[in-house]
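Take this structure, written in structure tokens, and hold onto it; I'll ask about it next.
One chain of protein is taken out of this complex; the other chains stay put.
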Amino acid sequence: MLYFAWVRERIGKASETVSPPSEVTTVAALIDWLAAGSTDHAAAFVDRNRLRAAVDQVFVALDAPLGSPREVAIFPPVTGG
Amino acid sequence: MLYFAWVRERIGKASETVSPPSEVTTVAALIDWLAAGSTDHAAAFVDRNRLRAAVDQVFVALDAPLGSPREVAIFPPVTGG
Amino acid sequence: MMTVTVSEATIDAGTEFAAISASGAGGIATFVGLVRSDDGVAILSLEHYPGATEAALRALADTAIARWDLIGARITHRVGDMHPGEIVVFVGTAARHRGAALEACAFLIDRLKTEAPFWKKETRGGETSWVEPRDSDDVAAARWKA
Partner (left out) sequence: MMTVTVSEATIDAGTEFAAISASGAGGIATFVGLVRSDDGVAILSLEHYPGATEAALRALADTAIARWDLIGARITHRVGDMHPGEIVVFVGTAARHRGAALEACAFLIDRLKTEAPFWKKETRGGETSWVEPRDSDDVAAARWKA
């Protein structure tokens, strides 16, 4: 897992390795699972409308199937340029 | 009178002072009058569709009234930038 | 010729311009975004997603080069801490004709704002806050849907 911007700040780390159970098949389910296991994650993920995700560096919707990714990133909407 | 670009080259001078008769009341009439008096001017003014004009540095249509200008310029369509 | 750079180094507009104009094109359009010096921001910090950022910018440049038949495209984006008046992003496009260069330049900066993983944090008056996304950016990006 990679976290950026205020998601990173609220969780308190930029990256971690996790092993979700097999019933976690979407990004949204992964977020639910992480939030259930930690108050910091729950605080970072409280407003799902303000979360975006990338699976193996490809930007996806939260309901996208997860597959067996090497890298999942969760972050706020981008504000670059 | 001021001439620019190939109008200047065909006439063979960049400027001249003229005193047209009082019946010359438009830019087009001024062009006719100049063309009638000189083969160089006639050659420069042969295709009226390719001529543009400014009266006292204001761009005008050829049928615009002439008034009593200090400066009339005849030139091709612009090709700057 | 396409060049995409994301780094903490200061961006020099003259250097950037020289690089994009070396293509022999007739028209060069550029957009430069700076840290504004008129709204009280002392430090602008940019975080990004290394690897994914460069890939997103290269994909945008590829799209623009194909769509407008560009001779060159150059995107240079700074990350880290910046101060008022410093350059955040340089976008340059080179084409045979000006319309292509100008449109492609607007396309790149509009899409970069919504598609590349950068996040801005502002420090003003000792307070730090993450910049919220703007709806107007989505509108600007959407007008390029082919």
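Read from first to last, the chains carry the letters A, B and C; within each, the first residue is number 1.
In this text, a contact is a pair of C-beta atoms (placed from the backbone, for glycine too) under 8 Å apart; a residue touches a chain by one contact, two chains touch by 3 or more.
On a predicted model such as this, the values are computed, not experimentally measured, just so you know.
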Chains in view that touch the one left out, judged over the entire complex: B, C
Residues from chain B at the interface with the omitted partner, ascending: 2, 4-6, 8, 54, 57, 59, 73, 75-81
Positions on chain C contacted by the hidden chain, ascending: 13-14, 17-18, 21, 24-38, 84-85, 96, 98-99, 101-102, 105-106, 109-110, 136, 140
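The rule is short, and it goes like this: only the chains that are shown with their structure count from here on.
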Top-ranked pair of chains - ranking by C-beta pairs in contact: A-C
Where chain A and chain B are represented by their mean Cα positions, the distance between them in whole Å: 73
